[in-house]
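One protein chain omitted, others in place.
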Amino acid sequence: MSRDRIFGLGAAVAVVALTFALEPKLARGVLSLAFVQATLVTAVPYVLAALGGAITERAGVIDLALEAKLLFGAFAAAAVAYATDSAYLGVAGGALAGMAIAALQLGCALRLGADQVIVGVALNLLALGGTRFLLQALFGEGANSPPCPGFGDAILANPIVWIAVLASIGVPIAVARTRWGLRLRAAGDRPDALVAVGVARRPRPRFAAGSPAARSPARAARSCRCRSTASSPTCRRAAATSCSR
Amino acid sequence: MKRELQAAAIAVLASLAVGSVLMLVVGVSPVRVWGTMVERTFTDEYNLGQMLFAATSLALCGLAVALALEAGLFNIGAEGQLAAGVLACSTLGAALPAGTPAPIAIPVCLAAAAGAGGLVAGGVGLLKATRGAHEVISSIMLNFVVAGVSLWLGNELLFVGGATTGAPIAPGAELPHLGLGGSSVNAALAITLAAAAAVWWLRDRTTWGEAWRAVGRDPAAARSAGISVERVQVLAMTASGALAGLAAANLVMGYKHAFEDGLGRNTGFLGISAALLGRSHPAGVIIAALLLGFLQAGGLAVAELVPKELTEMLQGVVVLAVAASVPFVARARARAPKEAA
Partner (left out) sequence: MTRALAIEAEVTKRYGARTVLAGATLAVRRGTVHALVGENGAGKSTLVKVIAGIVRGDGGTLGLGDRVIPAGDWDRVRARAARIGIVQQHGASAGTLSVVENAVLGAEPVRAGLLALDGVAAALRAQGRAIGMDVDPHARVETLSLGAAQRAEIVAALHAGADILILDEPTAVLAPVEVEGMLAMLRDLAARGVTIVIVTHKLDEVRAVADDVTVLREGRTVATFSRRPTAAASGDPLGDRPEGFSAASGPLDPAAIARAMVGAELPQPTLLPEPPATAPAMLELADVTVGTALTRATLRVRRGEVVGVAGVDGNGQRELALAIAGLVPATGAVAIGGAAAAGTSPARRLALGLAHIPEDRHRGGLLLDATIAANLALGRRDVTGRFVVDRAAVAKHAAARIVELDIRPADPAAVVRGLSGGNQQKVVVGRELSRPRLRAVVACQPTRGVDLGAVARIHDRLRAVAVAGAGVLVISADLDELLALCHRIVVLLRGAIAGEVGGDALRAPGARAALGALMTGATAA
């Protein structure tokens, strides 16, 4: 372990210790089983969103719009689950919404040639207003959707948790060991290398952006959905926001 | 220049179109909404003032992000630097004796706002320069730290009377309102214009600006040519944070006159759009801030016709449309001579 790591870890421990010293209530809370459960459930959206971000990163696409995908994903998941009375269809709805945002992002960035960073920031803005607008338009209320079906509180019975576990094993293997992953990494590193071998015709991350980038938002969306439907009985927009952060 | 204007025209038309479709979806006449929005914003002094007030904060945050961007740093933490500015400016303003004259109180509070923002961002720059910590990560994390500290201090010390508002600042520290129908626009607008001019001058006319841009374009080349990349990073981040912190002057000294939790929330993020939309040029940032300010104030002015969420959403649409139309225009022009030949 490098000195930098030790330094960083030490600083983190010191900050946590100081916080506990100031607020003893916190320290007692951390030791409870409920806290561990909550930690796991909270981690799921981070895991899924981070995996999605990691995939696009390897493909050379800076995905600043993860936030937008989470927000729209959460909205779509809640709306579909509410409309169909099925949490599973909600999952699908969330994933599809994430992919739809990715399609919009790719259309702007690749077809029109817009700056990836600006597109990402714009989509986040769009999602901030857009989800509220849609909530307002569909449910007549800008902050929360009505309660919708979820997966309950038992973590091990929650399919989203399992999706997160499988994804964290599967994604690294897919990136390192499959044809898809190899081309993905090549696209992110040297797009013209793909041109030189005849996989792509033009040196831009189009190939990479096609499938993988569309998948990351799907994961992101699922993650958000899980937070908003599984862990909390009400699909709260606020929850969606917090899980995306 | 012509190209930028063409791109802007296309973007505005595209945003109008998207907005109109959304209005049709919710069942109101787009012509009526747009007409009313323009009419109410530009004929009603109050609404015009509110637009300028919103644009003031956005422009300062936009300038902050743009300045850092020139040095190759993505200051995504303008939000937290603004919050630090709010905290410092309002706390110090409230601590000043009530009789403090304006010539002392105003500079002190401005310095507190800029200093607090600069301190937070300077820390980010220092971490980047000395430890190689990525500025996006550290500045976004500091957003949460500042927000947390702000709320905690508020709860522990600052909030008065069960509200989420602190004690009022000394009257001498208040920035004068510009009138305009009782709107919130105030002398911070002039400070903002001066700041924009200063940023432009620094950027285009001094060796500092040249060094910043050299580091932004290629740190290795800058270092090899004898420019201290680390010093530039710390200075640029500090200056950027100071600009974001100054936005607190508009909010605290010109508007709320007290500490309030969450004052100016999201302004820092919208400032990123203003910087990107304005293509990092100070004049562009001002124009972009005015456009975003128009959507904010205009949206509220037509709130009884369309939900305000719609106009919030339009801000994103505008940024997206501008981003997409700039390369579109560039390509169309590159194609044109070939077709003529």
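Letters A and B name the chains as they come in the text, with residue numbers starting at 1 for each one.
Here, contacts are C-beta pairs under 8 Å (C-beta built on N, C-alpha and C of every residue); 3 or more make two chains touch, one makes a residue touch a chain.
Model, not experiment: these values are computed from the prediction.
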Partner chains on view for the chain not depicted: A, B
Of B:T130, B:N155, B:T206 or B:N266, the residue in touch with the unshown chain: B:T206
Missing-chain contacts mapped onto chain A: 173, 177-179, 182-183, 185-186, 188-190, 192-199, 201
Interface with the undisplayed chain - residues on chain B: 205-211, 213-214, 217-218, 220-228, 334, 337
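Here is the rule we use: only the chains that are shown with their structure count from here on.
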Complex contact set, residues of chain B against chain A: 22, 25-26, 74, 131, 144, 266, 269-270, 272-273, 276-277, 307, 309-317, 319-320, 322-328, 330-331
In the complex, chain A residues that touch chain B: 4, 108, 112-115, 117-119, 121-130, 132-133, 135-137, 142, 245
